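All protein chains but one are shown in place.
Moving on to subunit A:
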């Protein structure tokens, strides 16, 4: 259990305390990662099934690594969303996998709400590894963890999120989590990539990058996902990188010295970030990757570990 939750589906539903519960535990999980022998028996005999309808090597490996360090058995089940059109529905698939008696089902799906639908039909815990353009809660939690690690606290801080907000589940999760920890959120990008009514979720919206990053404590550069853009939202990556990309000069001139740069990865080098910035001293992108494993260990532990067991008994 994470707070009141049996599942980890959306940070919108999580309270400040519930978010802190995960990232506090992630601190000790990260210590495990630093050890020479990265293995603890916490989840021995537990099974984690990774059900990925959308390819994502990074997120899947991160969950798989987290499960293995905790000694859980991790099973990967990959499918294309098109299996739905072949007649087997998402609910069928989830029920079939449930018959293997997993403790946690980690699901990535191209449709918003898919993990919630699965959670309604299975008895085990469900963790969303990203659903459509809805949320990516473990990514949101690792961003919270990384920012707290780098900034000390999120209280009173300002975070700018730049790029294709409308397709970004990372942005949705961050947008729900950061204000709960006391940070202000600015969103920036071309108007064609800004979802309708997003101000109602409590962020300010900017089209000018300089204005958005001015005085910010952290900047999260989103990936421009060509493959998911059906409509002509931007004229091309050339203009995008000029107007909304961050290169060394802009970073030096516009960002305050302590400002850190995050990116959910994988980076389109030269589009949203120039290589010097991506690999530069402000970048905490590799910390994010390691923190991602720690946060996912915390999530799996909380849902399948001691507390989860009691809850099921």
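Please note the rule applied: a residue touches a chain if its C-beta (ideal position, glycine included) is under 8 Å from a C-beta of that chain, and two chains touch if they have at least 3 such contacts; residues count from 1.
Operating definition for what follows: contacts and distances are computed from a predicted model.
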By UniProt, of "Branched-chain amino acid transport system / permease component", "Dihydroorotase", "Cytochrome P450" or "Cysteine desulfurase", the chain left out is "Dihydroorotase"
Residue of A:132, A:179, A:265 or A:280 touching the missing chain in the full complex: A:132
Just to verify: which one of A:148, A:172 or A:186 makes contact with the chain not shown? A:172
Which parts of subunit A are in contact with the chain that was left out? 12, 84, 89-91, 109-114, 116-117, 131-135, 166, 169, 172, 195-198, 200-201, 230-231
